[in-house]
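Excluded from the complex is one protein chain; the other protein chains are retained at their positions.
So, chain A:
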Amino acid sequence: AAAGLCPCRALLARRGGALRALCGSVRGLAAGQETHFGFQTVTEAERREKIYQVFESVAKKYDVMNDSMTLGIHRVWKDILMHKMNPSPGTLLLDVAGGTGDIAFRFINYVRSVREHQLQRKLKHHQNLSWQEISESYQEDKFKLLGDSRVVVCDINKEMLKVGKQKAQHLGYSEGLSWVLGDAEELPFDDDKFDVYTIAFGIRNVTRIDLALQEAYRVLKPGGRFLCLEFSHVSNPLLSRLYDLYSFQVIPVLGEIIAGDWKSYQYLVESIRRFPPQEELKAMIEDTGFLKVDYQNLNSGIVAIHSGFKL
């Protein structure tokens, strides 16, 4: 796009006025529509760049900040998401904007424990087998403890993926886990591939939500499920006031103290306010073609889980 603008600049140098205005709008088109970055108005290109920088900056402190800001409650929200998903062994999950791996690790834990319970039940029914036979059946199942379950973590930010991969190594997750650097608006995955698509605290940072939703629809198998966990809107006025106070007075300060980055957390708080409320997001998901779209408020709407199916 930049190459195309160069002749424009050369022309500008010679003539002014109308041409300048014309090239200005062309540049505007090239850089994209006007959109928002928190409470600022920026072009789409600027927004993408700024958001990339936010996450590049916070990546190493991302988990610590999540714990501090939400007093650890984000862990519960993510657990609830996993229970809602209730994946069975053999599930193929695409976790978009999954950066540091919180959802992916939970998925692996969940599927493993489901498998273990299945095995235990199976063993209980094999009371009349010899020890030889039991140990053999246990052996072959043990190697497939994860079954064919796989999770692909896709994120647009290199730093976040790096942190995620390191965490995985540190915590001992290796099987059934893949990392891909990709754009939610332009996924590098084939059609009709995944059983579940999740995006946890990520869709807020996507510039073209409609494109991300379309891509989600495309890559899901028929029958597949879309799950979105995101900050949403609190309707209760008193709670809303307290939430605002906490958000604008405490969070950026925490950001400065813990991550040395006030601005990124100011952006975070503003972006939450700019994000569409529950019903509006539900409508967008329905417009994409998803059916049985619903949402569940957590903590009075501070967070919401939206769900839809490709049927």
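Of note:
Here is the rule we use: contacts are C-beta pairs under 8 Å (C-beta built on N, C-alpha and C of every residue); 3 or more make two chains touch, one makes a residue touch a chain; residues count from 1.
Criterion: contacts and distances are computed from a predicted model.
Of the candidates "Autophagy-related protein 101", "Dynactin subunit 4", "Transmembrane channel-like protein" or "Protein preY, mitochondrial", the chain left out of this view carries the UniProt protein name "Protein preY, mitochondrial". Among A:P188, A:G223, A:G260 or A:G289, only A:P188 touches the chain left out of the display. Contact with the undisplayed chain is limited, among A:V42, A:M85 or A:I108, to A:I108. Within the full complex, the residue among A:K60, A:K165, A:R208 or A:K263 touching the omitted chain is A:K165. Of the residues in chain A, those that touch the hidden partner chain are 72-73, 75-76, 78-80, 83, 102, 105-106, 108-109, 112, 142, 145, 150, 152, 156, 158, 161-162, 165, 169, 171-175, 178-183, 186-191, 193.
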